[in-house]
Structure formats: structure tokens, C-alpha cells
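Complex shown without one protein chain; remaining protein chains in place.
All chains are identified by letter, namely A and B, in their written order; residue positions are counted from 1 within each chain.
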Amino acid sequence: MKSLLAPGHRGCAGCCDAMAAKFTLMGAGEDCIVINPTGCLEVMTTPFPETAWDVPWVHSLFENAAAVGAGVEAALKALGKKGNTKVVVMGGDGATLDIGMRSISGAFERGHDFTYVCIDNEAYMNTGVQRSGATPYNASTTTSPSGKVSFGNPRPKKNMPAIMVAHGSPYVATTSLAYPKDMIKKVQKATEIEGPSYIHCHAPCTTGWGFDTSKTVEVARMAVQTGLWPLYEVENGDITKVRKLGKSIKPVEDYLKMQRRFSHLFKMEGGEEEIAKIQAIADKNIEVYGL
Amino acid sequence: MAPENKLDKSKMVVVEGSYAVAHAVKTCRPNVISAYPITPQTHIVEDLSQFMADGEIPNCEYINVESEFSALSALVGSSAAGARCYSATTSQGLELMHEVLFNISGMRLPVVMTIANRAVSAPISIWNDHQDAISQRDTGWIQLYAENTQEISDMTAQAYKISEDKDILMPAMTCMDGFILSHVYEPVVLLEQDLTDEFLPKYEPENVLDPKNPLSFGAFADPNYYTEFRYLQEQAMQKALKKIEDVANEFYDVYGRYYGGLIDEYRTDDADIIIMAMGSIVGTIKDVIDKLRNRNVKVGVLKVRSFRPFPVEAIKNVVKDAKVVVVLDKNISLGLNEGALFTETKSSLYNTDVRVPVVGYMIGHGGRDIKIDTIEKIIDEATEVMKTGIKIESQFTDVKEELI
Partner (left out) sequence: MKILPGGVCEAGTTRVNKTGGWRTFKPVYDYDKCIKCKLCELLCPDSAVNPRDDGYFEFDYEFCKGCGICANECPKSAITMVLEEK
């Protein structure tokens, strides 16, 4: 399958954003228009006068990508140019779960025909790994560092897919970089369904999470296999498909120990209890989604 | 010599100012309208919504956004996709748009937006002054101010023609005084559809978001390029100075109506005292001038229509032979104790051979009534300035000392 994201972009070696964007474009196809809020993906792909995008692409601001997408869709309709052209927003977790929440909520409620893909690397990577609403429990970031009296981020991550389901979206799905064919298929499905669809992609960041550049996919896979990142589809409010883990479920410890951002849990007094709390999050997912 | 305004009274209907604007927007054939309700702008978008509900605006989508921020953000996408775009807002809504204003201008998207000028919070006030739009003066939007409902209605078509010109490609705000113009019912000639089709060419941008020709919009510029982006915007603004004049004349040729280009003048030819102002206050000033001219006070008014780009040369030419210039501002730059029009007029004359004293009055904040007596008093004080020089350079008007 042809890549629509050109080489020469400035993403780090092993960049999760580049992979997620590439997979998204493979699912959406050439006949699409991409809207990209401010963030790593935007900066690394479009240093003027260059762009890595082989499809039409627009960046406006950090918090308004869904509104810009709504505007693109409305214009195509008004000008009689919509046809099969897909309107696809790709935003990071900060642009999605935090600062862009209002415009996403509005665009989904209004029912624009577009697909929003959240590329979730669980912190503000472009500004240097600050916590976001997607940062998981106990992850150490530059604004939620572990320390003598802190285990890192004090809150679990926001359940964004559930919020999008609550908007009445006809199609919400979670994806992972470790399952590219699954992601491509889900993006294709999302873009073919009329109305606002939402894809949430778990995307491990080598730089921000602290693992070797070669492990991006391996870490992503482990998140799925521990139950911390369940893969599922929700169609018109009902869960229609779940990737079962069966006997291959791994303890969360296997996932946590691969990453520098959790390394304090293995050194600090009380770390074991904290790891148990993270295990409880995975166990809950396993129960809720029947993994 | 300015053309004579040929208003066809047989065509006049009594409508609300907001309706006249909405109707004007309709005749400009927009493709995407995106707006959020806020007083006193709301009637414009309500009327547009009704036009949509009645199927009166073909090939158009109306986006009922969840905030002003998204109202303008949506138009980034729509305009980049090749649509003629419209929004309207005021006050808090305009301030919320601040970041998007820079963005639209930087991306050179010719969006047109009506501002029903209103004071900004705190304290919250729904009434008119110009603080909202003036606070956005550096965002790279053309800013035009209208004196009456006929002018704001007609200005809509002019704004599209200016903004969408290939040499300009800068967004424009058309400003009308909130309530004073937005809610007043008076006779106007509604913008004629057939004439607008003749006057305003179809919007056909060269570069649009199109899968057949995949371009990227909104790349980041490092220090090697950023300066040139700003330089090009400023060049476009300078070109707009002429374009605004040209479009006013072209508008006159097609519709027979004229309000000035960058500026307009009233009884300035032999005036010793020239009052400068923007918006509906100009009408009040004209009444005072007529009264005082009967008493042989040589006073005239210079109406500034274009605040951005700022018409330095046009202003200089009008005031060069005056003995005193009085600038009225419905805004203030806190910490400088001056209104923006005053500051910029002074700065336009500095370093030139025009040596005329300029005094400023900040007036009508938060909708405070501007009375004829107040204008007369200001003109009396200007007469004193002619005799004795400037005593107070810039001051508030009608401050209630008993409240302080």
C-alpha cells in the first residue's frame, strides 16, 4: 500500500506520529483532506516551504481542528464538491482531550461528515513531555514528575472514546500502532460511514516515554496485551467488536518496566502497591470489555 | 470632489439595521456562514438563519457553532476549501476570536465579518463603544466603520470585493455601532441582487484544498521566512488603501451610492476646526456642525471609514490647513490615556510638515449617550486651543465626578 506521508519529515527516529499518520492515510486513501492541529505531527511534517503530505492538508491552531474540519466539510458540500472526499482530522491527545475538546464536541454534536483520529502519546510531546488529560496514572512527565512525595501523574487517563460515544457518533474505535492492519481497516470504515466518526490510536513515543527507538511497536503491543489499551469498535452506541486476549494476557508490570516514565515505580517505597493499582485498571478493562 | 450620493427613495424600505446587513450578505452569495449568538449582533445571524430556512441562499451551508472561536475557525477550513465565507460577532465574541483573527489573516483568507461594536467586560456591558474592534487592530484585518445602516449594508459587498482581490487577500471587518445601528429601524435601499451580481465577481481562489492538487496550508515558518510573511501582509494592506478607494468608486458607478473611500468629509474645505471620528457619531457631529456653521464657526468633520489600513495620506491632506484637529474615540488604550484614532492621527502627522495641534476626547464608553451639547462644548474648547494652544491633550468626556 502506497504511503501518502513523504520521507524527509523531521519526526524522531521511531516516531509514533509518523506511523499513525501513515496508517490513517492508508485507510482514508488519496481522496481526502487532512486537518492537523498544532503539535509534533504538524511541526515535523511542515517546515515551510516543505511539506511531507501528499494529500491536501491544513493547519490552523491548536484547539480548533474539529471546527476547521467542520468548515472544510461544509464548504465541500456548499460548493458541490463533497463527493467521496474524506475529511480527516488528526490531532494529538492534548489537542483532542484537552484544549480542543470544545470544538470536537460541537462538531460531533452537529453531525458533520468527517473522521477525527486522535493520536494519543499520552502527554504534550511537542513542548517537552508535559502531562495531558490522556497521561496515565503514575506516569512521570515534566509537569507531573515523580519525586520524594509523588508517584507521578495522580489521575487516570480520560476516557475519550466513551465521551465520543456519548455524542451519538455512529462509529468509535480504538486502535494501536502494533496492529496496523486493524487500524487501517478501522480508519477505512470510519471514513466510509456518514457522520462524525472517531478513532483513538494508542501511540507510544520513544522520546517522551523513554524506550529505545526500535520498540515503538513492541511497547504498543504490550499495552494491548496487558489490557491497559483494549481494542474495540462501538457502532451506534453498541460495542460490536473486541480484540480478545484470551490466555495471552500479560501482567502490567511487563509493560511498565519497558518505559522510563514508570521506572520510579520499581525503585520507590510503595511502588508495588502503585503497580497493583495500575493492574486493577487493566483488570477492570478485561472485565468490562471481556478481553 | 466626492460623488453625490444618489439614493433612490422609491427603493427604500424601513427595516432593522441588522436585517439590512443580513440581506446584503445574502446578495453576496456566501457559501459558508458560521456564527454564534451574541448581543447585539444576534439579529443578523437570526435573519440569515431564516433566509436559510426559507431556502433563499443557494449553495450555502450555515454552521451553528458552539462558540465564536469555532465560528471563525470553521471559516479557516471553509475559506481554504474555496468558499466565500461570512461571520458576525461583537465584544466578548470578537475577543474570543483573537487568536483566529491573526491566523486567518496570516493564511491570507478573505473572510468578511460584521462587528456590531460593543464595549468589553469587565464590567460587562452590552452597549456600544469601539473597544472590541480597536483591540484587534494589529491582527491583520481590514477594518471599515460605517456611519449608518445604508452604509454598513453596502459596505458588505465592498468588503468582499476588497478582500478577495488577488493583490489583497486580507480578511475584513465591517463595523457598525451596536444597537445604534444594529437595532435601529430606518429607511434603506436593500442591496440589490442584480447589481451585486454585476459588482461582485465570483470568488475563485487560485489555491484551495483539493485532493486533485494536494497543497499544504498553514505550515510553520522558521526565522528564515517569518519576516517575509509579515512583510507581504503589510504590502497587501498598503495596496488595500487604493483598493478601498477604487471599490467605493466602482460601487458608486453600479449602485449610485457613495460614502467616501478611506475617509469622507463634511464641510472641511474652509474649516479651522476639523473633528475626526468613526461610526454613527459622525451623524450627530454633522448636525452640530450645521448648527455652528450658522453661527460662523468654521468647523467640519473628517469621517474615518478605514481604520486598517490607516489612511495616513488622506487624513494629512484634509487636516493640513486646519487650525486644530479634534479626535473623538469610543475606546481607550489604558495606560496611555488616549483613544486609538487620536494616537494614530498624531503619529501620522509627526515627522511631516503639517503642524496642526491635535486634541483627543474619549467619549461614549459602554454606550454612554453622546449629546449635542457635549459635542458643542468640545468644539468650544477647540476654539480656545486655536487661541491659547493645547492645555489638555487627551481627556475623558462627561465623567461623573460625583461617582469617583
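To be clear about the criterion, a residue touches a chain if its C-beta (ideal position, glycine included) is under 8 Å from a C-beta of that chain, and two chains touch if they have at least 3 such contacts.
This one's a predicted model, so the numbers in the text were calculated from it and none came from an experiment.
Engineer: From the list A:15, A:90 or A:199, pick the residue that touches the absent chain.
Structural biologist: That would be A:15, which touches the missing chain.
Engineer: Kindly state which of the options B:13, B:124 or B:232 is in contact with the chain not pictured.
Structural biologist: Missing-chain contact among the listed residues: B:232.
Engineer: Would you indicate which residue among A:53, A:151, A:209 or A:229 is in contact with the undisplayed chain?
Structural biologist: Looking across A:53, A:151, A:209 or A:229, the contact with the absent chain belongs to A:53.
Engineer: Can you list, in ascending order, the subunit A residues touching the missing chain?
Structural biologist: Residues 1, 3, 5-16, 18-19, 22, 45-55, 180-181, 206, 212-218 of subunit A touch the chain absent from view.
Engineer: Mind pulling the subunit B residues that touch the left-out chain?
Structural biologist: Contact residues on subunit B toward the absent chain are 106-109, 169, 206-207, 214-219, 221, 225, 228-229, 232.
Operating definition for what follows: only the chains that are shown with their structure count from here on.
Engineer: With centres defined as the mean C-alpha position, give me the subunit A-subunit B separation in Å.
Structural biologist: Inter-chain centre distance comes to 43 Å.
Engineer: In the complex formed with subunit A, which residues of subunit B make contact?
Structural biologist: 31-32, 34, 59-61, 63-67, 69-70, 73-83, 85, 99-100, 103, 107, 209-211, 213-222, 225
Engineer: Residues of subunit A touching subunit B in their complex?
Structural biologist: 30-33, 35, 42-43, 46-51, 53-61, 63-64, 66-81, 85, 102-103, 105-107, 109-110
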